[in-house]
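All protein chains but one are shown at their positions in the complex.
Labels run A, B and C following the written order; every chain starts at residue 1.
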Amino acid sequence: MSVLDDLLLFTALASVAIIVLRRFAFISKFSVVVYVLATVLLIKMSALGYGGEAVYSSFTVNVLGQVLQWRFDALSWFFALITLVVALFTALFMSGAWGDKYRKEHSKEAYGLLQVALILNVLSMLVLLASGDLLSLFIGWELVSWASFMMMALNPDKVARKAAIKYIVYAMAGAMAILMAIAMTYNMTGSLDYVQVMQGMAQLNNSQIAVLVSLYAIGFGIKMGVIPFHLWQATAYAETPGAGAVFMGAISARMGLYALILVIVQIIGLTRVAAIEIPYTFLDMQNALAWVGALTTIIPTYIALKQNDARYLLAWHGVGQGGYMLLGVMIADSIGTAGGIMHVFNYATYQAALFMTVTAVIYRTGTSNFSKLGGLVTQMPLTFMVMVVSIIGLAGIPPMNGFVSKWLIYRALLLDGQPLLFVAAVIGTLGTILSVYKLVHNTFLGQLRLEHQDVREAPLSMLIPMLGLAIIIFATGVMPGVVLDWVAAAQIAIGIAPVEHNLGGIELVQGGLNMIWVTGVMFYGFAVGAIIFYFLGGKSKHIHQYDNYAGGHFLTSKVRYHYSNHFYAGLMHLIGGWYRNIFIKLEYALVSLVSFMSQLSENFYRSSQPAMLVAAIVMLALWYIMSADGSAPVLVQGLQGGMSK
Amino acid sequence: MPAIEVVLYSGAIGLSIIGLTGLLLLNNVFRMLLALVILESGVNLLLILSGFRLAGVAPVILPEQLSNLSAIVMNDPVPQALVLTAIVIGVGVQALGLAMILRIKAQYGTLNMLKIREQLEFDLAVQSGVATPVSAHSPVSLASGRERQLSNHKDEQ
Amino acid sequence: MDNIVLLVVLPLLAAFLMPVVARSSEVVARTLGLSVLFISIGIILNVWSQSGQIDSQAVSIVIGGFLPPLGINFYVDQISLFFALAVPVMVLLFWPWHRATSIREYSLMMLLTASASGLILSGDLFNIYVFYELLGIASYSLVAIQGRVSAVAASFRYLLMGSVGSVMMLLGIAIIYTQTGTLNLAHLSLLAPEKLNNMLGLASFALILTGMGVKAELFPVNSWVPEVYGSVSSNLAALMAGLLSKLAVIVIVRLLILLFPQPEALQLMGMLGILGVLTGELVAWRSRDFVRMLSFSSIGQLGLIFLAFSIPGEMGMMAGIAIALHHMLVKPALFMLATGWRGAVENLSGVARRSPFVVLLFIVLILSLLGIPPLPGFWAKYLLMVGLSSQDGFIYTLGMIIVPLAMVIEMAYLFKIVMIMYRKDNDEPAVNNSNIVDDSNIVDDSNIKVVQKHSKWGLAIAASVAAMLIAIVLQLQPASDKLLSLANQLSDRNYYISTVFPQIHTVRMQSIK
Partner (left out) sequence: MTSVTELLAELLLMPFIAFVVGLAMVLMYRKIAARLQRRIGPPLLQPIYDIVKLYGKETQISHGLIHDIGLVMAVGGYVAAEIFLPVPGMDGIADKGGIITLSYVLMVPSLGLALGVGQCANPNGSIGISRALTAMLAYDIPFIIVVFGVATHYQSTSLVGMIEYQQIHQWGIFEMPLLAVAGLFALQGMMGKQPFEIYVAPAEIATGPMVEMSGKYMGGLFVMQTFQLYTAGVLYTSLFLGGGANWFEFLVKIFIVVAIPMSVALVFPRYRTEDMVRIMWKWPVMVALIGIAFVL
């Protein structure tokens, strides 16, 4: 029994236990303990994070001539760590007040099912991460898809249900693309074992690689929600019940990135991908994928800008941030890949924290609609603080961790000489800044609504995980070396030169980054600013939140006095016309096409005269036979010969 | 090929074509059944002909013929057996079909294949609750001609 | 071993005896039918247990004392024995218990059993034709006997199509006979590479495919499927979709392997399979009625099977058998669930709360149908995909593209139902369901009730199928070995020939002409 066996077995048993015990009140505490123990088991494998040997599971299955096996390497360990930590925080978050309210509002069963969905998601993700060959990868992949579907389907709302079904259709399409690719891989390389496939890839020609890469990229890309498969994700994640959204938003879609790194970077190898020229463009395939990543950062981010609901805004950002990861990985040098992989960790922390803050706001106010919020900072200061920390991370502004990974990506793009991609990434970041400000402004700043006067700070059980995550965001921002260690180990595992780093960041001859210094200087600056502000000049007078004036008139609190609707009016004047819902229309067109084909087929079945069909098939067969090699005369002769015998 | 064989073959093929054409073009179910009968006859004839020898005798070997077996031209018995079975089965199926036609005529009041199909589809839709049953009092345009049939249908129940 | 023949004889006898006996004693007649089925099962189990070598050694049973190719024979190998077992078992499972009035139906069921067993065991084309026709008559009548006039109309359309099909099949057999002068499969198989490996052989295959394809729900001779399944009881639909279609497929595949070595034959079948998958799944996607959806999904699945069998080599054979067996398990189970869920899918709103267990069962079944790992359906689909991708050629590439698309469409409509089942906001059926006729009262047209309850028997079948699926997952390795040996035996021509003609080298094959 290896530690990996322990981990998988433990999680599987825990899933069973949680399924059985789901209706009991202690289930929330129980699940927290489960995730703690699972994390401990994972930490027992922590040698992986520092360049240790891969851990193999002793459990294998022989089926149809394939040996299914499971193993953990540094990359899997890194992703598993994120998964378990996020799951732990989610479980903590839902164990207290939030869970009680959810139980009351829905039912014990509903809460139990949420716990079940969470553990099943974790289990399936671990199985996916542990996969040791393409077939077990596919099995894990499908398990993850369906576990996610279960999580999404827990919300009985109509919108949520529609989103869930849309998700699962997309996921199925992706899975089918992967299955196609796996079948082709098997026939081309004669094996599905990673090592043997890797060797087999060397013998393939470029067009074969191109087909494989496109299919894998489509399959994994759908899960990541990259352009043009981004439509399902935001609604599905946003509509997942509160704590579920924390988990889903933070890590679920990243499984796509894991598989993509594993298959396209590690197994196929980016040098092969880069060797494929795409006809009629100046791009090679690697660049094309990088561009997909870049577009994924831009388009969903600007869709997020238009959202009027905090959950949707965050979920759309989730889609957009996935683009950075893809972009980073596709730069294919050690810095860019490090940035892409590290962004998974950073993103998971701040996205989880952000969803938690929004869930806390919903918990207290009952809504996440921007038009119905505002001014909550006085009521929920700690939640606000967590949100600010997280949005600084999300926007990629120092000193939070999001900056480090983005810096790495920018730096790699600079070194690589990719101006347009660089600009695209920056456009994405700027859009992020705009929309996160909208998020924090419309929720916490501005005028407090009258009905929210009695709102209190989020309960402690929700605050603790939120603050914990905020601390992680800041700490890994100041000391990115901690995460970069793991990232470097993962890079070795996928066959890329590890990034040269130290505790504070990376050292480069042509301009490095030392976050400890950056943070130090920034806080020094703030200190100077604070001295200038607090110790100079007269004492300021704090006035009540409602003490406002407009055009010389003092206002009462009853007057709505909060600028939240159509927030970026000026910008929208200009770019509003660019939102053409092209992808929605494309999707609709596709559905219409299927519908049209379906009607066509239905008409065939409906209007068919039996004899006509038989005649048709006979004629078809005869025509086919005759046209096969132009042997109509042969047929006639054969008939005559046969008859005259 | 002797002239008589040509005639026979053309007859068989002609019958098949008549049958197939009838099945394709006719709408009356009874006529369709008849066309099927003709088609079957054509094919059966074709089958018989495949084992037919112009100067052949019945495939029975008499003791006196044992000496010069190769000199005798015999008709092939296997196709005949096959056709015999086919005819029997064909008759059975045709009888079954005829019985069904009677029942259909009694219930739907029509022998037109298109109308039967339309009514069948409608019935299935009504049974499954996808379509609403047409009331005898609904406007003719809505019922699109089914109204009469349906009321017949109801009356018979 | 020789009492395998009883599998055909006893039910046939019972079929004719039952109406006669029923005149004196109905109870005896009823027990007669059931006991024959039990005896059949007993015989096969006996054969299976006695001759453990059936796994490795097929047997040819000569009937009437004449040796093939002159005499007729039954060919018993793993797959035919399996199907011969499946016939009485499934007939028993879907026995029309509730229709106490009709001894005729029992008799027809026996006829169906006899002809189905005969079809799968027969070793010559002539008997295959005869049993196929008998099977046709039995099934037309069974459909027509369902009571409602819509069933009669559907049955008539089925009959018309089936008869034209069998005429075509007869024509195909005639061509083969003129070319080779024999109808024994083993003998034909010996002669085929020489005499049937031409355009004429291909034409005869096309004709036979058309004829058999009617039962096998082959595109485009399958337009009867939705009408018939929609108008008959779920039991019969389950039997037809689950068993009869597979029987026809297996016979077609056997003929294909033994008689038609042309790659064009495979391609023709593959093309029709692809069209079947595509049209079936597309129409199912638009269907608003549960049974109709299942019917079209069945057409799609049969298309998959044809496509799988059209892949040359062992992989295709394995894929075909796997999908066929899997569908044979799952589709009847789904039809059994349809006993309580007939009618518009909109009416299923909120059933998940009323019967969560059944819905869970349904989800397991459709997940396997869709091929979600690690359920057995996935392995079948995996084999299909690997097989398809191993072949060059337009049809296989097209299949490679169409099959995943069809799966996505299938997923979409199946899960649309699941979501409707879990709907909470609208527990009232959206569509007027006063027209839904319960299965159990199907005899009387006027007896219209709103009953949405599953028969316990049907639920038990569905549950045991789901349990079997999970058991297969736990026993993947033995299952895949078994599949491999089935495929090997089915695809080996020489093995067939040497089984029927053990003295192949000594006996001089003399042509009748």
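Everything that follows uses one rule, which is that a contact is a pair of C-beta atoms (placed from the backbone, for glycine too) under 8 Å apart; a residue touches a chain by one contact, two chains touch by 3 or more.
Not measured: the values here are computed from a predicted model.
The shown chains contacted by the absent chain are A, with contact judged over the whole complex. Within the complete assembly, A:Val377 is the residue of A:Val344, A:Val377, A:Ile496 or A:Val594 that touches the hidden chain.
Set against the missing chain, the residues A:Gly396, A:Gly468, A:Gly481 or A:Pro498 yield one that touches it, A:Gly396. Residue A:Ile427 is the one among A:Ile427, A:Ile492 or A:Met597 that touches the chain missing from this view.
When the omitted chain is restored, the residue from A:Val20, A:Ile43, A:Leu460 or A:Leu571 that touches it is A:Leu571. Taking the whole complex into account, chain A touches the unshown chain at residues 375, 377-378, 381, 384, 388, 392, 395-398, 403, 407, 410-411, 414, 417, 419, 422-423, 426-427, 430-431, 433-434, 437, 440-441, 444-448, 510-514, 517-518, 521-522, 524-530, 532-534, 536-543, 545-546, 548, 550-551, 561-563, 567-571, 573-575.
In this section, only the chains that are shown with their structure count from here on.
Per-chain CA centroids place chain B at a distance of 25 Å from chain C. Residue positions of chain A touching 2 or more other chains: 606, 610-611, 642-643, 645. In chain B, the positions touching at least two other chains are 23, 32, 50, 117, 121.
Looking at the complex, you find that chain C touches chain A at residues 157, 160-161, 164-165, 168, 175, 178-179, 198-200, 202-203, 206-207, 209-210, 213, 220-224, 226, 264, 268, 272, 278-280, 282-283, 285-286, 296, 318, 367, 370, 372-374, 378-379, 381-383, 385-386, 388-390, 400, 404-405, 407-409, 411-412, 415-416, 419, 422-425, 476-477, 480, 483-484, 513. Remark: chain A residues 61-65, 135, 138-139, 142-143, 146, 153, 156, 158, 161, 164-165, 168-169, 172-173, 176-177, 179-180, 182-184, 186-187, 594-595, 597-602, 604-606, 608, 610-611, 613-614, 616-618, 621-622, 624-626, 628, 631, 634-635, 638-639, 642-643, 645 touch chain C in the complex. Contacts from chain B toward chain C in the complex involve residues 23, 29, 32-33, 36, 39-40, 43-44, 46-47, 50-51, 76, 78-79, 81-82, 85-86, 89-90, 92-93, 96-97, 99-101, 103-104, 107-108, 116-117, 119-121, 123-130, 132-133, 153, 157.
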